[in-house]
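With one protein chain held back, the other chains of the complex are shown just where they sit.
In this document, chain identifiers A, B, C and D correspond to the written order of the chains, with residue numbering beginning at 1 in each.
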Amino acid sequence: MRNYVLKRLLYLIPTLIGASMLIFFLYSLVPGNFVDSDPNLTTERKAELYALYGFDQPDIERYFIWIGNLLQGDLGYSLQFQRPVTEVLGNYIWSSFFVALASLILTWLIAVIIGVVSATKQYSFFDSFITIIVFAAMATPSFFLGLILIKFLAVDLGWFPAGGMITTGSNLTGWDYVKDVAEHMILPVLVLTMLGIGGLTRYFRTNMLEVIKQDFVRTARAKGLKERVVIYKHALRNALLPAITLFAFELPALFSGAIITEQIFNWPGIGAIYMQAFTVRDYPLLMGFTMFIALLTVISNLLADLLYGVADPRVRLK
Amino acid sequence: MAKEPILQINQLLTQFYSDGGKVNAVNNVSLEIREGQTVCLVGESGCGKSATAMSVMGLIDPSSGQVSNGEVLFEGQDLLKMKKGDLRRLRGKDFAMIFQEPMSSLNPVLTIGEQITESIIEHELLSKKEAKQRGLELINLVGIGRGEEIFSSYPHQLSGGMLQRIMIAIAISCNPRLLIADEPTTALDVTIQAQILDLLRNLKEERNMSMLLITHDLGVVAEVADYVIVMYAGKIIEQGPVVELFKNPKHPYTKGLLAAKPVINQRREKLYTIPGQVPNLIDLQPSCYFSERCEHCMSICTTKQPPMKQIRDSHDVACWLYEEEVSV
Amino acid sequence: MKDIDVCTTYSKELKKVENPPITIASKSKAEKRKKSSLWGQVLQRFLKKKIALVGLGFLLFIFLFSLIGPFFSPYATEGVNPTQINLPPSSEHWLGTDKLGRDVLTRLMFAGRISLTVGVGAMVLSVTFGALLGILAGYYKGIIDQIVMRIADILMTLPSLPLLFIMAAVMSEWKVPTEQRLYIVMLMLSLVGWPGLARLVRSQVLSLRERQFIQATDALGLRDHRKLLNHLLPNIVPLLIVSGTLSIGGAILSESVLSYFGLGVVPPTASWGNMINAANSLIDFQKRPWLWIPPGIAIFLTVISINLLGDGLRDAIDPNMKRR
Amino acid sequence: MSKALPLLEVKNLKKYYGDSSNLFRRNPEVVKAVDGVSFTIEKGETFGLVGESGSGKSTIGKSILRLSSITDGEVLYKGQNIHKLSKKDMRNLRPKLQFIFQDPYSSLNPRIRIGDAIGEALIDHGLVDKSEIRERVLEVLDICGLAPYQIDRYPHEFSGGQRQRIGIARAIILNPDFIVADEPVSALDVSIQAQIINLFSDLQKERDITFLFISHDLSVVEHLCSKIGVLYLGTMMELGSRDQLYGNPLHPYTKALLSAVPVPDPTLKRERIIIKGDIPNPADPPKGCKFHTRCPIATDMCRIEVPEFREVEANHFVACHFA
Partner (left out) sequence: ACSDEDSGTGNESEQATNTETQTETETSIVVEDARHEATEPAASPALAINRGDTVVVGLQEPGGVFTPYFNTSGYDGNVQAVMFPPLVEINEAGEAVPGLAKSWDISEDGLTYTYNLQDDLLFDDGTPLTAADVAFTLTLLHDPSYGGGTDITEAKIVGGLDYKNGDADTISGINVINEKTIEVTTEVVNARSLRLIGGQVLKKDYYGKDYQKGQLDYLNALHQKPVGAGPFRFVEYLPGQEIRFEANEYYYDGKPEVAQFIYKTTEGDSLQFFQTGELDYSALSANQDNFEFLQTLGFADINVYTSSAYGYMTFNHEKEVFKDPKVRQAFVLGLDRQTIISTHYQGYAEVANIPVSPTSWAYTDEIGSTKYDPEKAKQLLEEAGWVEGADGIREKDGKKLTVYYFTSAGGLGDTLIPIAKENYKAIGIDLQVEQMDFNALLSRVGNGDHDLASFSTTMLTDPYNGIENFHSKSASSIIKGFGNEEIDALIEATIATNDLEERTNAFHNLYKALDENPPVILMDYKKVLSGTNARVDGFEPNGYRGIASSLKDLKIVDVNK
């Protein structure tokens, strides 16, 4: 087991190196840079700033400087925020995380329930109805969904705040603060949930359909177990297993935020910041963030495999 | 053998839905199993053996098929008319089943112990601890040592033979009076097959169980059966006590089956072959379903189904060859 | 990123089609004659799926609507008409006009051409890349596999929306005439789309390799190109068909998301995405529903019907999921 | 037996499965699927290989035809080492060496018409002109008992037995010298099995093809094979002619196997040897004689010492201390 993990960790290295190169050189291909974003700068001033920020070095050299710092845990210095990238990420990432986490939990809960019910009642009215609803959610562009919810639920009905994370100017603490934030989270979470639920529901449904046709489910029935036990203990467990990997795959998404949704709901998350950083070409922030996500993705892939190993006795690692 | 029938099937019709229409997988099958008797159901693949067993267990997947007609009387109660809950309470307790593929028939993510005790707890209402005790005994009973170790292991950690023993342990955990075994040894090696058959024989004797054993291996039949039922294309075509049937097969199909099997130390230059193949169950015309492959096919065979006829004491055959009045 | 995760969710679902259908049945002679090919069977099964047929029907309608609809329209797409701004639907303009006085119905039809082209084009490209690389990787294993899969891994470690931003910015360097900008969009979407598919195909090929009929080609000593083209490829076609159909919907949605960020098709060329986006303000939303409802419904129904179609195809191709 | 070169000679064949992709440390868990097996097959002979599941039968079959690599040993076909041939030479040799698979359902590509599947290799090897292909295919279809009208059908339209015939047709159309048949009848029903077995014995007689016939069914092997090897956990336990093996089995394993086969005669009451226990994990085989854990006559010596594979009578080899 330890060897396995070690080996897998070693395998991560080439992927990460590849990712870092791809990230660096892709960004370096992007036209424009931070200094260029101010059209009023004079050429000399620009040259000065280029030198100051090191934009005048050849790409290769900059790559090695960047990767060197990266290895020391230094993601660089955000040009736009004038502070370390790690600090900027730290400022925004958690609010993204909470929204994503809430919607992740909700999505899974709903998807599992719907998936199970519509699989056990395949081709029933419920199944078809849910299929349509789920496809409908999948077929709506996210920005559009967001707009609809803001319009109806926030502006017209006034049930929820239209955006932001806390009531402006409020100085709440403790529970009141949590409640305030929760209230602001509802709409973005709703959007993310609706977007995410489609695929997952379909996935669970197909998984369940497959599992309930398996021999061991028949065995469970032959033992005279209650149908509830057959479905939830025997079938669902097996259907959930492959999904564990998916769950781990969602890890990076927890931190990478949801660019559109955050923007629409004014959520102070990393997605919104990413957009802004992109418009001003704050490369250290962009690259740092992308690299962070790449690292998370790679780690969560590993985690997915390990988790799967823990959860599924068949592949449980020695 | 004047014992009471423990299971009596009358005119059972089980149909599956398919692209081409309904498939009569079990077509008006009637049979009975008496207390303490081992009945073997033989026939080629697809002839409806498993479907018969599944119909008895009430395990036909409603999305793919249904029992359309007939009675399944278990100790006089019709299982088909029973409420779902009541049937469930009998299932696994009074009658139990073993399946062909031990590897896929056990839940891969639950421990063996969990799967053995589950039905004990469900049916015998024992506590977890008592159930475990019972489980360990069962493991011992089916001839595997290291009870504790097995108890906490997962199916993939055991070999096919061991799993099949576990399946047996699960099936007999609540002392059922009828055990249905659907090709319990087909997936196993000969040496293991011998062990399992031995085990089943012993258990049956010790516990005075009745057994419906499904197989396509005539060798197995000869070893364990008291009574043999031969099925072909969803119908019973011949049945009789084992010695009688092997010594004196009547139906051309039964004869063919016996002749086609290579037997050890009885090498022949050429094996007997039944020409052709099993007909498709979807669009069968009223005829003897074996008529297409039969050497003795007569004109009536292609137009009318032969009725079941008793040849001798409890030896029945469904073949026009034995109907005097038609030999015109 | 979640917002644009449409493609990945499709691939989640797709895992289920990995095992190609092998029908094990001996049919009666009568039947044999009428279904002499596998695809015939698939078609027959497909024709029984009412929902999928509705999807197909609607798709056909959309295709016709977009392809030949404009010939019946008296208006031009780009015919800006400042005197006819923001008119509500009327007998003259069935779906009203937009802020430049263009007929919404006509634009909707032209936009359909673009959106469908983007969808189909991106699908074709990613399926081609994905299938080709996936087959090579799965079949040859070893170094080719390592290279292809590492590239796919690396591409998949990058979140898709940022990747699209970068690509859009990079590709804006190429002098592409406005009308052809959609090809860039297609290319971008397919670059994001292929790694997932390549993985699916690869794992399918790996499992096919272990199947006896592929091993048989070794025993027969067949040449590689015959193995790949005649034996492997036909067996992943079902997977490609299903994932292909589903990815069309994903691509149409992604284009609309790109349009939201101004990275999609360049106006005045209309796509459903940029039509909705043009009305993406609270005011238009409230006051001029004819601007956003039609393209919204068009995207919505198209994606739904593509999904239904894909779902139906999957069930038809995979006979394990039979319906009575 | 003449002194002439045997058609096929397997010398000390070894095939270990293990995780060789491990860059950092060799995985200690290797499965010795085939562990030093030697035998020869003369031209025209049908060699039977029996053994329980996992004993390495298929592995030997595949290694002989170089469908899988080997760890050690030699496979000599007419004196040339198959595993040392260049890719090109090997391809040219392929038509002479054919393989028939166990599973009739998965050994045919579901998307290729059977006529094409059978004729394909002829085209690919350029052995026959395109115009003649159909004729040749029809010819072998006939030999294998299939009707000409079936040539344009897809595999799913055939029953298991028919598919197995197609598989056989595909092999014999190339006029092979040698065919490995890996459990070709195990998946078939008795009535169909008999048809295929008869087809095999006809082919043996009419075409002078040499067979390696793999099976776990001793009665089938007895029916078809003139020489038989008994395999256990990758090691040959006993090797001899049919009469020697069935008439005078020497190895306790062979004896147990023979007695375990159920005989379709309810009146026959035999003294059966039921060997206890399971086949050991091949990744961790017993020391000494591999069979000792299940052997009814095992002694301490068996636990320690690997018995030699000796010739106890002419061409009858056995690996047992007590034979």
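In the analysis below, a contact is a pair of C-beta atoms (placed from the backbone, for glycine too) under 8 Å apart; a residue touches a chain by one contact, two chains touch by 3 or more.
Keep in mind that this is a model prediction, so the values were computed, not measured.
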item	value
Among the chains presented, those that the missing one touches	A, C
Contact partner of the left-out chain, one of A:6, A:21 or A:52	A:52
Option touching the unshown chain, where A:99, A:150 or A:304 are the choices	A:150
Of A:33, A:219 or A:238, the one touching the omitted chain in the full complex	A:33
Residues belonging to chain C that touch the chain removed from view	75-80, 82-83, 85, 99-102, 168-169, 172-173, 175-178, 181, 261-263, 266-268, 278, 281-284, 287
Contacts of chain A with the absent chain, listed as residue ranges	30-34, 36-46, 48-49, 52-53, 79-83, 88, 91-92, 95, 150-151, 154-155, 158, 161-166, 168-169, 263-264, 266-269, 272-273, 276, 278-281
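Here, only the chains that are shown with their structure count from here on.
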item	value
Shortest contact path, chain C to chain D, counted in steps	1
Contact-richer chain pair [A-B vs A-C]	A-C
Distance from chain C to chain B - Cα centre to Cα centre, in angstrom	50
Junction residues of chain C, two or more chains touched	26-27
Where chain A touches two or more other chains, by residue	123, 213
Residue numbers on chain C that touch chain D, as the complex places them	20-27, 32, 36-38, 211-216, 218-223, 226, 230-231, 234-235, 237
Contact set on chain D toward chain C in their complex	65, 67, 90-95, 97-99, 101-103, 105-112, 120-121, 124-125, 152-154, 156-159, 167, 170, 174
Interfacial residue positions of chain B with respect to chain D in the complex	44-45, 159-162, 189-195, 197-198, 216-223, 225, 242-243, 246-247, 256-258, 260-265, 267-268, 270-275, 277-278
